[in-house]
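Here's a structure for you.
With one protein chain held back, the other chains of the complex are shown just where they sit.
Coming up: chain A.
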Amino acid sequence: MSALSDNLVTFAILAYLVAMIGHAVEYALGNVRTRVATAAPVRELVGAGGGVVPMPPAKVPSPPTVDRSAGRARLAGLFGVGATAVAAVLHLAALVTRGLAADRMPWGNMYEFVLTVTFIGVAAWLVVLWKRPSLRKLGLFLTLVMVLLVATAELVLYVPIVPLVPALNSYWFIIHVSTIVFASGIFLLGVVPAVGFLMRSGYEQGKRSFPYTLAKRLPGAVGLERLTFALHAFAFPIFTFAVIAGAIWAEAAWGRPWGWDPKETWAFISWVVYAGYLHARATPSVKRNVATWIAVLGFLTMLMNLFGVNIFFTGLHSYGGLD
């Protein structure tokens, strides 16, 4: 069962790669289209606004040659989405088999943690895509992130299955870790439209230097920004709950709800930064660009907490399984 799980992870990475290629082809074909018809307006702008009825891309009136190319691009994009879905199923199967093999929730070490966070990220992405199909082109960035993280998990963080240490053997393990994983997964997904927005808004302001040109085919900046906020507003209370649950557990296990253990310190930093993002987002005098940068910074602190704290610092949360 354990070996099956490992194989499924490998297949999931391959499927993410395939999905990434699909999305990349869509991007490339999109570029061909613009070269053919430079005057073609950017249609994606319309569909992204919340509450606005998305405009079906098929109705875009274009010259016939362009139409065929656009159709192929669309096909490649849809293929990318399909491959992402297949990858997500493989990913879930890998988690389930890992959990069955270990006879516990598969969140006992860093490898399993990263695997679960990334799964939550991709599952939430598919839900978002279901509701807002116009955001499909973000898939390139998402699959890139998935390939990087899942491959890092398999190549660097992998550890064989062991049961939980007594310190983790508590129902708080399920409550605390599941919510942390869930919130982290949504934050992970949230950083994709955040970065997309930063590039796209630069592009819409007329910047044509390197990172901004990547955003040429992205959905409109307003919609990306909305999605960024929605995901963060959704994840933040879950993260808050997870930290509180952790504090309750820490009181039972270590005798104090909060002890500034490195992991706790960085969770505090992340919480403060994300709280700063939500405040900045709600303040009209703060530019949306600045607010979104704060969200990206928040994600960096989450990454620091996951990788940096597990690898560089020793503390009570030393369950990473890396020696």
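Here is the rule we go by: a contact is a pair of C-beta atoms (placed from the backbone, for glycine too) under 8 Å apart; a residue touches a chain by one contact, two chains touch by 3 or more; residues count from 1.
Here is the rule we use: contacts and distances are computed from a predicted model.
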I notice the complex is incomplete. Of the names "Cytochrome c biogenesis protein", "Phosphoenolpyruvate synthase", "ABC transporter substrate-binding protein" or "Glutamine amidotransferase", which is the UniProt protein name for the chain that's not shown? "Cytochrome c biogenesis protein"
Contacts of chain A with the missing chain: which residues? 49-52, 162-163, 165-167, 169-170, 172, 222, 226, 233, 236-237, 240-241, 244, 247-249, 251-262, 265-266, 268-269, 272-273, 275-276, 278-280, 282-286, 301, 309, 313, 315
